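Notes follow the structure.
Of the protein chains in this complex, all but one are displayed in their positions.
Moving on to chain A:
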Amino acid sequence: MSRFFATGSDSESEESSSADEITPKATGTTFNKNKEAFTPNLILCCPLRFRFEELTNIIKTIRNAMKIRDMSKCLEEFEQLYRAFLKSKTIVDKEGVPQFYIRLLADLEDYLNQLWEDKEGKKKMNKNNAKALSTLRQKIRKYNKDFETEIASYKENPEQSAEEEEKDDIGSASSKSDDDDDEGITAKSLMKKKPQEEEKKAPEASKFLKGAADEESESDDDEDSEDWGSDSVDSGGESEDNEGAAASLAVVFLKKAQDGDKQHEPKKDGRRKRHKKIEQVEEEVDEDGEAEEGGWEKVKGGVPLVKEKPKMFAKGTEINSAVVIKKLTEILQARGKKGTDRAAQIELLHALSGISNENNLGQGILVKIKFNIIASLYDYNTNLAAFMKPEMWKKCLECIDELLDILFENNNIFIGENIAEDSENLAISDQPFRVRGCILTLVERMDEEFTKIMQNTDPHSQEYVDNLKDEGRVCGIIDRLLQYLESKGSTEEVCRIYLRRIMHTYYKFDYKAHRRSLGLQGETKSEQDQEESEGEDSAIIMDRLCKFIYAKDRTDRIRTCAILCHIYHHALHSRWYQARDLMLMSHLQDNIQHADPPVQILYNRTMVQLGICAFRQGMIKDAHNALLDIQSSGRAKELLGQGLLMRNMQERNAEQEKIEKRRQVPFHMHINLELLECVYLVSAMLLEIPYMAAHEFDARRRMISKQFHHQLRVGERQPLLGPPESMREHVVAASKAMKMGDWRTCHSFIINEKMNSKVWDLFPETQCVREMLVRKIQEESLRTYLFTYSSVYDSISMETLSEMFELELPTVHSIISKMIINEELMASLDQPTQTVVMHRTEPTSLQNMALQLAEKLGGLVENNERVFDLKQGVYGGYFNRDQKGGYQQKQNYQRDQKGGYQQKQNYQRGGYRNQNQSSY
């Protein structure tokens, strides 16, 4: 409030704090008066009078209320008055506070104090009034603080106050313009500080200021004079203020010329400064943008950056490192700010690097600039999900390459993220350069960007292939950095870059080493030489890098990733035992669920690869176990990070989906899902079919693989069975054949041209795998056959079996022996005749069922007993226990009996007794 009353008598502190706020008023009035002089003939309606009339009316009611001691009315009216006064502020600003207003305030305060003191009167007051009184008293106290001086002067001299007021007005006007001079505030700052109630004026003022900048203030003045017309007349309309107005007018008029000069000067200043302090201007622009309308910002925003960038240094400026560094910091300060043109900034930095190169400012600066170029390239996309544009990416790769070149050429450059900004040494070339920045982070970021680009490219397009070609460059950069860091970096840094290297190696099949291990002699010697010189086996590299990480790494995550990659690599190259041992030794299975999702995805990939490896090696059970977790969920795609599932669209929101998308593995690293499923189903088939045959009548039979059973059921539901088409149908058909012990059909379903092209040809050692498969099918079919049809035979010659299944006699012998030992087959071998003699002791299905029923009935009786126990309650406790004991004894007897049965029969199928042993 005090800003309206910046009179000479105001305290110093008040004035200084409100100085900024005063000045705009001053200019406002200045022009008003000014204008009035030019356009005296304009007559408009008179808001001033209207406002003042409103005020006086309210004051009248307040005085009436005071007379009748109606405090609530008083309070009400006072609030209204306050609002009305605020409304008429614009006018009051110009004219000063009307005397009657001050008078009322003073009177009201006195009156209230008087009432307050009057304890008895207060007691008599009703509740509402008393409440209103206290509120009003507090309010007026607070409010009157703003008008202290006026009220004081009024109280001193109630009669003369009117005249004084006018003087005040003049005084304030002059003091305001003084402030103007003293502070030398630029036009811009004036305008942005405009109070809100002058919103309407603000654009006009700014227009004017712009005009000033263009040195066309005259024409703008004319415009203004029309705009301000209404106000100027007001002052004339108020007869009271006439004199004062005239006086102030004169003062202001005199001031005008001065003001004009003042406004040009700061402008020039500003322009001079602008060259050096671009970012400052920007800051101001930003603030302006917030304070003013958008249109205003637009004009100003681009100007300093776009237009003035090309001429970075004034002509003739001596370009030395200090200047360039300063410039660099200038540019960098704009980084991350709203409204910064990022593309332009990159341009600018490039130009700067060019300049520094031209002027031979030393490698230190160049390195620094390069760092920043790369950083701003990364900054270019504000959105984390968006990926780099190809040209940006190319630029980025080039830049990193160049940076590495420089670093390799100059051994005396020290870089590090710990080097403080002020301890940098960029210029002095006789000392080693010290540059802040971390090349490792940049390269890691580059790697991530590469992943992002690959994620966002359609994997079946030519574009993907083109992008994938850059992988070589990425690897090259990583390799170079690796060399660099090996000589210079700390162990942590080396670990990090090693991991990057590993990440680019582990999923690639090393065909070179594979060929070499096969010992293909077809190649000429020179080719072999060339191969050898090309590099060591990826296995050796992996071994070296991983072992370094195992030894040196202190963050758990890098080691975990390294182990997983190492296992993956082993598994990929069919080194099953190494891979398995590493997996078991690392104990990763125990705590992988605590790892972050990307590591979990890596773990899943590794497990899958391990399972496929086991399958290739013929370890069917291991393969099945490794793949079970992934396959049984039915979400293999999601678990391997190879795609999002559609079905849980409603479970996740867009945000989660974005995060999940970022986790996806690029297409060239994918594991073939059909291969995975086929491997799983075939191994499940090889395990499940004999098991099912062995436990046909077992009520407690458990499924080894739910998914496999599901596929079987789907196959059964088919109303019309045509020849199998898909991989799954092939496996189901093969399973059916195997169930009958028909291994030839089974073989033809599993291994045929369709399956070869779909699955088996994807393995590196196709032939081995197929041979292994055939053998497994033969063996398991034999087992299934024996389980299913042993009850039909009295005895069977092993030779016949070996012919039927095309297995060697010893193999058949060993399989049958194993079955007998495991009590899966109730038979004995007759050595001289080479026959299997069946004992024919298996219970028939009816007997089996009867046994089951007996078991169930036992359970039923037990349950019934329990109910009976409850019924008996507390009383029957003793009796009850006895009875139960008796029952249990009876049961024991039964069990004995059963045991006797078993003993007598002696060779009940293993399933009953060796549940654990035979359940996988």
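FYI, a contact is a pair of C-beta atoms (placed from the backbone, for glycine too) under 8 Å apart; a residue touches a chain by one contact, two chains touch by 3 or more; residues count from 1.
In this text, contacts and distances are computed from a predicted model.
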- Name the absent chain by its UniProt protein name; which of "Superoxide dismutase", "Eukaryotic translation initiation factor 3 subunit H", "Amidase domain-containing protein" or "SUMO-activating enzyme subunit 1" is it? "Eukaryotic translation initiation factor 3 subunit H"
- Query: Given the contact definition stated above, which residue among A:N357, A:S461, A:S757 or A:N863 touches the chain not shown here?
  - Reply: A:N863
- Across A:K142, A:H587 or A:K871, the one contacting the chain not displayed is A:K871
- Message: Contact with the hidden chain only, please: which chain A residues?
- Response: 844-846, 849-850, 852-853, 856-857, 859-860, 863-864, 866-867, 870-871, 873
